[in-house]
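All protein chains but one are shown in place.
Order as written gives the chain letters A and B; numbering starts at 1 within each chain.
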Amino acid sequence: MAKKTLVRGTPAHRSAVLALSLLGAVVVVAAPFVFSGFRTFQFTMAMVWAIAVLGLNLLTGYSGQISLGHSAFFGIGAYTSVILIVDHDVPYLLTLPVAALVCFIAGFLIGIPALRLQGLYLALMTLGFAIAFPPLVRRFESFTGGVQGKSIRSSVMAAPDWMPLSNDQYLYFLVLVVVVVLFTLARFLVRSRVGRALTALRDNEIPATTMGIYPARYKTLVFAVSAMYAGIAGVLYAYVIRFVAPTSFLLTLAIILLAAMVVGGLATVAGAIFGGIFIQFVPFYAEEINQGLSEFVFGSIIIAVMLLMPGGFMEGFRRIRNLVVNVADPPVVPPGAAPPPSATAADEVPATTTAG
Amino acid sequence: MERFIQLVFDGIATGSIYSLVALAIVLIYRSTGLKNLAQGEMAMFSAFVAWQFHAWGLGIWLAAVLAIIASFIGGMALQRVIIRPVQDKSLLTVVIVTLGLFLAFNSLAGGIWGYIIKAFPPLFPSNVISMGAVRVPVANIGVFMVLVVLAGGLAMMFKFTKIGLAMRAVAYNMETSKLVGIRVNNVLMLGWGLACALGAAAGIFVAPKLFLDPFMMFGVLIYAIAAAAFGGLDSPFGAVLAGLIIGVVENLAGSYIGFIGSDLKILVPLFLIVVTLLFRPQGLLGHKYVVRV
Partner (left out) sequence: MKRTTPRRITAALAGFALVLAACGGDDDSDATPDPEPPADEPADEPADEPADEPADEPADPPATDYEWDGSYPDPGVDDEVIKLGTSGPMSGPASAYGVITSGFNVCADYINGEYGGIAMADGVVRELEYEVYDDGYDPANTVENVRRLNEQDGVFFMTGVLGTPPNTAIIDYVEDEEFPNLFVSTGASRWGRDFQSGEYQWTMGWQPAYTTESAVYVEYLEENHPGSTVAILMQNDDYGRDYVDGFKLSLEGTSIEVIAEQTYEVTDPTVDQQVTELANSGADVFYNVTTPRFAAQAITRVGQLDWDPIHLLNNVSASVGGVLVPAGIEASTGILSTQWFKDPTDPNWDDDPAMIEYRRVMAEYGGGQDPDDPFTMFMWTQCELIKQLLPQTYPTREHLMQNVANLGALNIEIDVLLPGINVSTEPGDGYPLEAMQIVQFNGEFFETIGEPIIFDGQTADMVN
């Protein structure tokens, strides 16, 4: 069959992107009305994970630093929210910006050594942070509830009366709004001067530095933003699960986030959506295959994805798209000319698959 | 004083365990340039294999040797089938593949042998040496000796053998190594095989102390990674020294610093490591590489 070639930025390409985006939006909005409350809950959790994966991807994918400490930031966000709601009667929506700020600051402080530590050593330091988090939570029991954890009564998180939505649908849309905001912000960030500076640092730090990019400032900033994303995901987790305990935020969570990021697609904003779906649904179906060996199945799936699509699901997605249509970059624009329009098909379309 | 000495001896014993696994991590890093997250789980799996051979009636030393050989072959097979296809991709891709191996080996061991702990037959006499109130089990000394021998052997191999040289070359720069005629793929495969054999030895020697179950190496791996990084990823003696320091320091901190207590003692070595790395990023005994732009 004759394949069409779409050139980025042309009207044809833009309409295709627009059409697919609209379709995606319809599917995403309709999903909670089509599926059961339980499925809606699962989609909501997938979005929560996607935010955390995106945060990690900003750090690792765009700046090349590896963090094994994101389970702790996730936990700090969740705990901040629950403590404020339960012990201080703060309206739950207000806890989101507070927790985001707390995690941003925590990330900033942890990020300072990032000035000196690179790659593996940063990973090591953040690993320590992840390991220390649960014992610290237990140690400061009067504040955190200690080993028993803390829960939010369901009445606190109920949908407002004026909304014709069930609690599950309400939480779904609440999380969806946060997802849209944070993903838009991330796209903006990676295309900004900051994003380009980070990529330059990641790809080759020394020449980038000689060109006037000051590594410390950018690295610390991106670490803080990344921690903030994880923290916000933690807040939303607390809204949905309504229970936090030290056992919920172990090192294994940080490792799974890392795996989901790579499996979704490094250095792609949309890949985080795949990552979130991966965390939520792959273990769920792995258990269907063999209950006793579910982690064997899960591990094998990770390996298989990496062998078949080393670039992650985003690579697989592009391959499938290329079966239908070629997407080409516009001819090189001479220096000084207007920059090419920004939207790319690859970044837009995955929204369609979210609710799948 | 006796308390202090006892804690130091205990620390050296635990530190030997960290060091053994750290050695395998160093070996694989030095021969292939990779970090293998599954190192601990593969060691655990090998220990189970040895346990199984023993359960089938073989003597424990024979079972251990067979398991180490099987691990050598298995490691080469893994490299050929699973690692080679992704070895040219990003480092993180390979690390995630080893994470997949981690989950798979852990779950598989549980599926085959169950989750009830098993006594691993002792490889050393089980008596205890008394020096006043200080007690040192002979097995702890045995593990320490094994550690010294393996670390020494590894260092000699890298330094004095042709294959060791080839491994270092490949890890340092794969492309250049090809140009000078090194069979890169064979060297990488051999590196994995040796690392798995070493890991198997580590698993087998620590199993009598830790007790064998699929989660035996879970905690050890964290310390071993820390030790490997602390010591300098490319230095066998660095890894050994770092593992021992971590073992001793966390024991002393847990006992003598009231606020730390046993629940937060892991933070002390980690803190120590970070501070060290801030001033000596290549690790205690690691080599510093000059980067050309």
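Keep in mind that, in the parts below, a residue touches a chain if its C-beta (ideal position, glycine included) is under 8 Å from a C-beta of that chain, and two chains touch if they have at least 3 such contacts.
Since the structure is predicted, the reported quantities are computational estimates derived from the model, not experimental observations.
The missing chain, though absent from the display, is touched by one residue of B:124, B:215 or B:271; that residue is B:215. Of A:6, A:28, A:45 or A:174, it is A:45 that touches the chain left out of the display.
The chain that is not drawn here is touched, among residues A:5, A:36 or A:322, by A:36. Listed residues B:55, B:119, B:148 or B:257: the one in touch with the omitted chain is B:119. The missing chain lies against chain A, touching residues 36-38, 41-42, 45, 131, 134-135, 138, 146-149, 151, 153-154, 237, 241-243, 245-248, 250-252, 284, 287, 291-292, 294-295.
One chain is missing from the display, and on chain B it is touched by residues 3, 6-7, 10-11, 13-14, 17-18, 107, 110, 114-119, 126, 128, 130, 133, 135, 137, 209-211, 213-216, 218-220, 222-223, 250-251, 254-255, 261-263, 265-266.
Here is the rule we go by: only the chains that are shown with their structure count from here on.
Averaging Cα coordinates per chain places chain A and chain B 33 Å apart. If you check the complex, the residues on chain A that touch chain B are 60, 66, 113, 116-118, 120-121, 124-125, 127-128, 131-132, 135-136, 138-139, 204, 206-207, 251, 255, 258-259, 262-263, 266, 292-303, 306-307, 310.
Interface residues of chain B facing chain A in the complex, by the touch rule stated above, are 35, 82, 85-86, 89-90, 92-93, 96-97, 99-108, 110-111, 222, 225-226, 229, 233, 263-264, 266-267, 270-271, 273-274, 277-278, 281, 291, 293.
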